[in-house]
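For this view, one protein chain was removed and the others were kept in their places.
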């Protein structure tokens, strides 16, 4: 992939990657995008039958309670067992790697154990706050959804942005709508067997535009011909080489219906100490 | 507590309570409060030794991984077992109740089972987005922290707001700083045995000001002389009668250090279907 | 079901049911059945894809470790999340009930909460040790397996015992082989959709013979035309009225292959305080 790397760009000790691009000035500008005050949640339900990488266990929740059916006080709580990469979620920069090195050159074998991850873990990300941009590829192509294995190229991203009248800027968080989440509802088996998504030509585009985060309404952002795939080439470069954040299993349909293409976006992962990712409920304020 | 109730105010079927107060107009005004673009996370670390109601289990996380120490690709994920009321968290309107009725009069025995909660569950809250206000009671009293069992009254809230030059408005989310989180760090046993917090005189104040959410840097927002307490009278009225959201175990020190007293606040719970609450990472944009 | 009840038989406070029948004298006699010293495990693997009631979550296990690939010491442990009714397991006498009463007349609403079960819980059973008897119904019928929905009657049990030359005695633990576990391997979907098993005519037989435990190579011992079934009439009487222990998802094929029809049987549930059941690894010593 040649020079597709941000290692060392923010110092040899950096664990935050593209988050460094989100300056207060950009946050302030993004807040200026709020026009109507309408709020959108981009999260799918976090539940047993919610979207989930098929090799992982399904989220397990039981409710515990006392005082039900009695006079006097009562309360309810839940016990949840889940992957940190459950449902709509965000990958930490330690999540994916190759050749025993994670983002910025830290050795996986020095920093990843059962007890947790001591470099690039999710708790390095207080939040991603900035300008979010929706690229509605499905609408631009005039289809309900792209098909399994259909790649989206850098050129597609440029043309879609142009058609929407959107100018991509450094520090943007780009949300790509493939329409694939409707397959989750209509044909779960197909959803779990592959997906449309970004091809590797978009990696140079992400670097050239200094994108902070890239999300999609599918399981892995990138195009997959089968699940499990032989390889995740986009993950390898985007996370490990470029230090960019991936947002997966997003719900983008309501945003698309409103043609909301640029907005203030707030993504606040749980502060899981030494964790590899977090379920998220990304919030758009339009 | 007399007429301290919002039952029926937003319809007999309402499950969202004070969230109804957060109109797009208020959200838009809150976005206008962003001046510097500085972002704050109000979450404590979500980890085994993080703050936790002592009767609950501690959060359990193990990291799973493959490919460490090898050439080729590798990845890491976590398995988390936790209460939905873990660490910094938010109570759903079904969390606390009395006499077998939850907020808006639904029967607990009809709606709360091990399988989940079918009224007032946390997934009714896409997000709380609006104006947040910090009332730094500890600073106003000139102490590092209030002491265990020290109550905060409605009058205290008014005087502190006046001293800070803050005008409380309908739709506000009020964050009360007691300084108690420093006891968590210095004396965990004391933190787990009681706390300073709001007394019941503040309930009428919450209703009069149409407050959407009330949070604090302690375990239960309300004053507790011991843990477990005999009763949680503030919980009973605030959650069950008024339908107001409680935010607990907040980290408010950095906000206080910057004297950030009003700001855009975004609280995005996990969309746990039929859940009783959620860990949160509340984000302030100042 | 008329007088099909053992309530009060062993006192108003009894929580052990048929376990009271297992006198030291019977245990001693059962030990005398050991002829060859061959040991059999009747447990299926306890794993994600092991047999499991389809409405329950699948067993979740991750291995945690340190020191792998290093000089010096290392160790491995696992974290398991499971139902107490996972895989091959045993029902406690509180597991199934009707009309808010569990075995021996205790009220369910007094004794069953999220915190555990305070009557008839699994920790009342240190172990079931005694004479085990295999009734190989599939072999007796000359089939590989009975078919989905095929009932086994009291008369079938008597005829099969006679054909095998076995005399049923008070205190026996009876294991019924339907051959159904081969469907688990060959057609999991069918295994999860119903089963052959005991019909309700066997309930009087269990009572008349003073059987301590009844097990089978299926999910629920009793015949099911579909899963979930409308009703579990055998469970209701066997567990709640008679106080008999059910052993489910047994692996009985090796025992059958050896024509081992009577033997010393040891069933040792985990001592889960206030639990509703336990995974088990029943051991036959022939």
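When the chains are written out, they are named A, B and C in that same order, and each has its own residue count from 1.
Definition applied: a residue touches a chain if its C-beta (ideal position, glycine included) is under 8 Å from a C-beta of that chain, and two chains touch if they have at least 3 such contacts.
Keep in mind it's a predicted model, so treat the numbers as computed, not measured.
Novice: Can you tell me which of A:18, A:52, A:81 or A:120 touches the chain that was removed from the display?
Specialist: Once the missing chain is taken into account, the touching residue is A:81.
Novice: Quick one: say which of B:24, B:69, B:149 or B:233 touches the chain that got left out.
Specialist: Of these options, the touching residue for the absent chain is B:69.
Novice: Just one of C:129, C:198, C:224 or C:260 touches the chain that is missing; which is it?
Specialist: The one listed residue touching the chain not shown is C:129.
Novice: What residues on chain B make contact with the chain left out of this view?
Specialist: 48, 57-58, 60, 63-66, 69, 81, 109, 113-115
Novice: Counting contacts across the full complex, list the positions on chain A that touch the omitted chain.
Specialist: The missing chain touches chain A at positions 60, 62, 64, 69, 79, 81, 114.
Novice: Contacts of chain C with the missing chain: which residues?
Specialist: Residues touching the hidden chain, for chain C, are 22-29, 31-32, 34-41, 43-47, 50, 56-57, 61-65, 67-85, 87-88, 94-100, 108-109, 112-117, 123, 126-127, 129, 231-232, 236, 264, 266, 268-277, 279-283, 285.
In the analysis below, only the chains that are shown with their structure count from here on.
Novice: As a quick test, compute the distance in whole Å between the mean CA positions of chain B and chain C.
Specialist: The computed centroid separation for chain B versus chain C comes out at 46 Å.
Novice: Please work out the Cα centroid separation of chain A and chain C, and write it as a whole number of Å.
Specialist: One centre to the other, that is 46 Å.
Novice: What positions in chain B touch 2 or more of the other chains?
Specialist: Residues 62, 64, 69, 79, 81, 114.
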